[in-house]
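The block underneath contains the structure these notes are about, expressed in structure tokens.
Note that this complex is displayed minus one protein chain, with the remaining chains in position.
Up next, subunit A:
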Amino acid sequence: MSPFRDPYSAKPFEGLKFVDVGCGGGILSEPLARMGATVTGIDAVEKNINIAQLHADLDPGTSSIEYLCTTAEKLVEEQRKFDAVLALEVIEHVAEPAEFCKSLSALTVSGGANVISTINRSMRAYATAIVVAEYLLHWLPKGTHEWSSFLTPEELVLILQRASISVQEMAGFVYNPLTGKWSLSDDISVNFIAYGTKNTE
């Protein structure tokens, strides 16, 4: 039985090893580190890693993050293992999602956590995440996303299952244009996030 972790403490992730795959500038890695996790951030683009390292060095709470310019596959070769593997907004950009999930699974300890977020391959997602976000509001550069590489929630669950990860929960992100705030919801038709656990052997 794993020890109980207090979800309301200031450092609930103390003692846990996390890997943030596709960490970019460290936008997710830093808060996780402040919450007590030992974080490794990886990204295939070297410029991102440089920026992430410089920014993390500004705050003593985040300067311990290990940033590596590498891929999930290479980390698997190094036989690294983590308690939680996070890949937010990454899988829609990889060439082989099924292989990618297998790598993520290989990085996870048995019974460990996997969190993947991406965009659904739906008509609404085409309208909002591509047309509106890229062409109308210019939130993202044109061509950031390819609709054909989006995954539906069913597909994601299936490829994760084939990689020995059982999806436990799924939720969506919705944006309220009146308040300008994002919130968690049950609507997975555009942006969604899945939490799964690695099957115990």
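Following the convention adopted for this analysis, a contact is a pair of C-beta atoms (placed from the backbone, for glycine too) under 8 Å apart; a residue touches a chain by one contact, two chains touch by 3 or more; residues count from 1.
The rule we apply is simple: contacts and distances are computed from a predicted model.
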From the names "COP9 signalosome complex subunit 6", "Ubiquinone biosynthesis monooxygenase COQ6, mitochondrial", "serine C-palmitoyltransferase" or "ASTRA-associated protein 1", which one matches the UniProt record for the unseen chain? "Ubiquinone biosynthesis monooxygenase COQ6, mitochondrial"
Note that subunit A touches the absent chain at residues 8-10, 24-25, 27-28, 30-35, 47-48, 51, 54-55, 57-60, 63, 88-89, 117, 139-141, 144, 171, 173, 175, 181-186
